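Here's the structure we're looking at; comments come further down.
Only a single protein chain was left out; the remaining protein chains are all shown in position.
Showing chain A:
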Amino acid sequence: MPALRNAPTVVRVTDVSKRFVIRKEKSLKERIVNFGRSQKHKDDFWALRNVSFEIKAGTTIGLVGANGSGKSTLLKVLGGIIQPNDGTVERRGRLAALLELGAGFHPDLTGRENVYLNSAILGLTRKQTDEYFQSIVDFSEIEEFIDTQVKFYSSGMYVRLAFAIAVHVDPDILLVDEVLAVGDEPFQEKCMNKIKEFQAEGRTIILVSHSAGQVEELCDRVVVLSHGNVVFDGGAADGILALRESFEH
């Protein structure tokens, strides 16, 4: 995508570190029994270490790395779902996080009820949902099942509806965690087209993906993470090479 000249910064990550503490006991009994020795029953590791970068409006940025390198944690920190132990994340504009499609779906409610609920979770008002409702249903192509409880949906129908809602939220910043490969081929293509439309509209997309092809096709910048550190930050093609290299460590 042609980046705008002097595009404003929308996300600013400064020196972010996140430590996970893994406690091995959870119940009261175990805690009392192990009281005083609790340090031994803790493990911690740094999921993110002094990560800093800025993102300009309208860029599509790919976060890549081996399993456990901290990319999903970083995405959650960006979305405000996890708070970092150190450092700050600043951002502006409306943010939507697509970390899991249909996270807010309730199996006992109908598709229609879930559309309203999920839109509200993603930040739409009731009036806006009313406006977009038909377009959401059309995008998902499951009109005839919209008044069925979603527990009876096939997994494909489920993600179609969820994706349809997510793309109607009108975000300035979209966080995407490996959810683009949903549905059958025609629907996948539809999703990709929608993402490209988003790019043309100047939305910022932050994408976690394991698919090198997808990253190369969509992203104009790649950040490679390894053991919680940023090891590469730059163009997509070089990023893929850096990613391959990071696997070897």
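FYI, a residue touches a chain if its C-beta (ideal position, glycine included) is under 8 Å from a C-beta of that chain, and two chains touch if they have at least 3 such contacts; residues count from 1.
In this text, contacts and distances are computed from a predicted model.
Chemist: Unshown chain, UniProt name, "Transport permease protein", "Na(+)/H(+) antiporter subunit G", "RNA polymerase sigma factor" or "Iron-containing redox enzyme family protein"?
Modeler: Options "Transport permease protein", "Na(+)/H(+) antiporter subunit G", "RNA polymerase sigma factor" or "Iron-containing redox enzyme family protein" considered; the missing chain's recorded name is "Transport permease protein".
Chemist: Can you tell me which of A:125, A:154 or A:188 touches the chain that was removed from the display?
Modeler: A:125
Chemist: One chain isn't shown here. Among A:89, A:192, A:212 or A:231, which residue touches it?
Modeler: Result: among the candidates, A:89 touches the missing chain.
Chemist: Would you mind spotting which of A:106, A:196, A:210 or A:227 touches the chain that isn't drawn?
Modeler: Final answer for the missing-chain contact: A:106.
Chemist: Going by the touch rule given at the top, which residues of chain A touch the chain that is not shown?
Modeler: Against the missing chain, chain A presents residues 4, 7-8, 10, 12, 20, 26-28, 31, 57-58, 76-83, 88-93, 97, 99-100, 103-104, 106, 108-109, 113, 116-117, 120-122, 125-126, 149, 172, 200-203.
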